[in-house]
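With one protein chain held back, the other chains of the complex are shown just where they sit.
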Amino acid sequence: MTQPLISIRELHTHFRTDDGIVKAVDGVSFDIAAGETLGIVGESGSGKSVTCLSMLGLVPSPPAFFPRGEVLFDGLDLLQLREQELKDVRGDKIAMIFQDSMTSLNPYLTVERQLTEVLEIHRGISRREARAQCIEMLEMVGIPSPEKRIDQYPHEYSGGMRQRVMIAMALLCKPRLLIADEPTTALDVTIQAQILELIDELKRELNMSVILITHDLGVIAGTTDRVAVMYAGRIVEQGSTEAVFATPCHPYTRGLLQSIPRLDDPTVEKLFAIPGVPPDLSALPRGCPFHPRCDSVTDRCRVEYPDIVQFGNGQWSVCWEAEATA
Amino acid sequence: MSLLSVRNLKMHFSVSKRLFHGPSPVVKAVDGISFDIDEGETLGLVGESGCGKSTTGRSILQLLRPTSGTVHFGGKDLTAMWRPSWGQWKWSEELRQLRQQMQIIFQDPYASLNPRMTVESIVGEPLRTFSTARGGELRRQVQDLLQRVGMDPHYIRRYPHEFSGGQRQRIGIARALALNPQMIVADEPISALDVSIQAQILNLLTDIQAEFGLTYLFIAHDLAAVRHISNRIAVMYLGRLVEVADRDELYASPMHPYTKALISAIPIPAPTVEKKRQRIVLKGDVPSPMSPPTGCRFHTRCPVKEARCEVEEPAMREIESGHQVACHLV
Partner (left out) sequence: MSTSAQNLEPRELIEGTSLWQDAWKRLRKNRMALICGYIVTGIILSCVVGPFLMALWGYDYQSQNLEYGAHSPSLTHWFGTDFFGRDLFTRVLYGGRVSLLVGFLAAVVSATIGTLYGAVSGFAGGRVDAIMMRIVDVLYALPYMFLVIILVTIFGRRLELVFIALGFVGWLMTARIVRGQVLSLKQQEFIQAARSVGVSDTAIVLRHLIPNTLGPIIIYFTLTVPSMILQEAFLSFLGLGVQEPLPSLGALINDGANQMVVFWWQLVFPGTVMALLLFSLNFLGDGLRDALDPKMK
C-alpha cells in the first residue's frame, strides 16, 4: 500500500477553560492518500474545524494543549515542530481556506499585495515576478480581467469572487494538501456550485489532496471520495462516500441522512428528527457520547465507549450496535 | 378570498443622500411583487442573498413601510394605515391592533431574544401588551406556550444565553404564538441551526400549523426545506418573482431558467446520483440591486437568453393552472 500523504494518529486537542477541560478533539485518526478528497462532516461542537487547525498549529496554545497524538507529514510530526518550521509548511505544502472570505482577507491591502506576499515568503522571488504568477493564478481560478482586478481591494469583489481569491492564495505554492473549512457555507447555492466545481478542477490539475470540512451532506456526496463523520470530538464513522451513504453503520450518520429533506424524494409528512441536542463538550456523558440521542441505545452504550468495528470495504464505525450486526 | 393579498409591492431604499450631485442611488430591494396566500396555506419564498425575500416579509408585516403597492390582510389594506408623526411614519392604532394577527419568527436565535430578559418576560411580553392577564395567570399562559413548543416549563426563569440555538428558536416560536395569530412569517427560521436540529424545528412548525390553524409565509434559501413544508413555492430573483407553482410541480417541471439552475445547483445527499448529475452552472455573480440589468433581470447570467431579453421585461403569465412564470422563452 502506498504511503499516505498525511497521517493523523490519535489527535487530542483539549482546552483549559473556566468551566473545566473541554475535549474539542478526543482521539481522531485518519489518513489521506495523494490525490484524494476526504470529507469531514459534523455539526457545531463536533471538532471538525479544530482538528484541521490543530494539524497546522493554528490553535492558540494556551489554552489548548495536546496530551497525545501525532500528525505525520513528509516524515515529520507537525505537532512537534516549532513555529518557524511550521511556517514553512503552512501556505507552501499545506494550505487552508476558510468560510468567511471577508474576514480572511485583509481589507486594507490590495489583492496583489496579499498574493505576492505569499510567493515572496515561500519562494523568495521579487514582487514583480510574483505579480505575474499571481495574475496567472487569478486567471486559473476564474477571475475575469485579472490584470486589472488584481489591484483592487477585497471589498470590491463579490463573495464568490473573494472565495476564489482565497483559493488562488492557497494554491500559489502548489500545495500537496488543501484544507477547505466550510468554503461554501456562506455562499449562495448557485455560487457554491461554481466554487466546488473549481476546487475539483484544480485538484485534478495540480494533483492535490483535499480535506473538505462541511456540515452539508449534499456537498459531501458530490465532491468527496471518502468521508469521516465526527461527533463530540471523535470520528464515529469513516469509509468511502458511496459506502457510508448507501449503508451507514452508525446511528448518528443514519439519523442525519434520514433527517435531511431531499429534493429528489417524494415529500413526507414528518421528517425523521434526531431527538435531543448536541452535547456540551465540557461535560460529556459517560460511555458513548451519542447515547442520549440514540434510538438503538443499549445499557452497554451508557457505560463503555465503543470499540472500532471494521467492515470489509474499508468502512468502519464506533458503535456497539454495529458490532452486533457486523 | 385569500387571507393575504399582495399587489405590486415595492420597497426602495435610498442610500446616502448626495448633497450636490443629482439623485441619490436607490436600492430596489423589492420591485413589484404580487401574490396571494389562502388561509391555512404555506407559501414558500425562495431566492438567494440579495433577492429581497427578507425585505418582502418585513414589508408585508408593515415592519417597513412599503414604498408603493398594497398589502391586503383579511380584506383590509395595511399600507393605508400609516400615520405621519414628527417627520416620520408610524402605525395607526388600527394597524397596531390588526397586526396581532401577523407575527414573525427570525433567523438568528441568538439575536432575536433580548439577552437581559427571562424567557418568561420574553414570551409574556406580547400578552402583557395586549391582554389583561397578569401574575399567575400570565405565567400559566407562558408555561402553556412553552410546552406547546416542546420546552420544559420549569425553565421560564432562565435567560436566553442558557439555552442552545434550537431551544432559543423554540422560544421565538412560542413568542410568535402568544397572541394566537392567523399568519406567521418565518424568515429563514432554520438556516442558523445545526442540521440535526433543523428537522426538529421543521416538524414543530408543521405540528403547530395544524394545531393552531396557521398560515405561513416561509422564507428561505434552502429549497429542499421549503419544498418539505410548503404547499406552493415562489422563486425570487433581484426583487422580482420569476416563477410561482405548486411545490411538486415546481420541482418536477421548472420552467424559468433560474429555477432550473437553482434546482440543479442544490447538492443531493446521494453520491451515486450526485456524480451523475448534469449541473447547470451559472456564470458570473448576482448583479447589484442598485443597478439591476435592463429588460429581464436574469439575462446577464441566463444560459438561454435571446436578444429580446436584454430590452424587454417579461411579464408574469399563468402557463398552466397555478403555475406562473416570467420569461420570454416559455
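Order of writing sets the chain letters: A and B. Residues in each chain are counted from 1.
Assume a residue touches a chain if its C-beta (ideal position, glycine included) is under 8 Å from a C-beta of that chain, and two chains touch if they have at least 3 such contacts.
Because the structure is a prediction, the values reported are computed rather than measured.
The shown chains contacted by the absent chain are B, with contact judged over the whole complex. Within the full complex, the residue among B:Arg175, B:Arg240, B:His256 or B:Arg297 touching the omitted chain is B:Arg175.
Only one of B:Ser2, B:Ser49, B:Gln100 or B:Ser191 touches the chain withheld from this view, namely B:Gln100.
The hidden chain makes contact, of the residues B:Ser92, B:Thr118 or B:Thr206, with B:Thr118.
For the chain missing from the display, the contacting residue among B:Thr129, B:Ser253 or B:Thr272 is B:Thr129, taking the whole complex into account.
Contacts to the hidden chain, counted on subunit B, fall at residues 58, 61, 63, 86-88, 96-97, 99-100, 103-104, 106-108, 111-119, 125-126, 129-130, 136, 139-141, 143-145, 147, 153-159, 161-162, 172, 175, 178-180.
Everything below uses one rule, namely that only the chains that are shown with their structure count from here on.
Subunit B has its Cα centroid 32 Å from the Cα centroid of subunit A. Listing the residues of subunit A that touch subunit B in their complex gives 43-44, 158-161, 188-194, 196-197, 215-222, 241-242, 245-246, 255-257, 259-264, 267-275, 277-278, 293.
Residues of subunit B touching subunit A in their complex: 48-49, 164, 166-167, 194-200, 202-203, 206, 221, 223-225, 227-228, 247-248, 251, 261-275, 277, 279, 281-282, 285-286.
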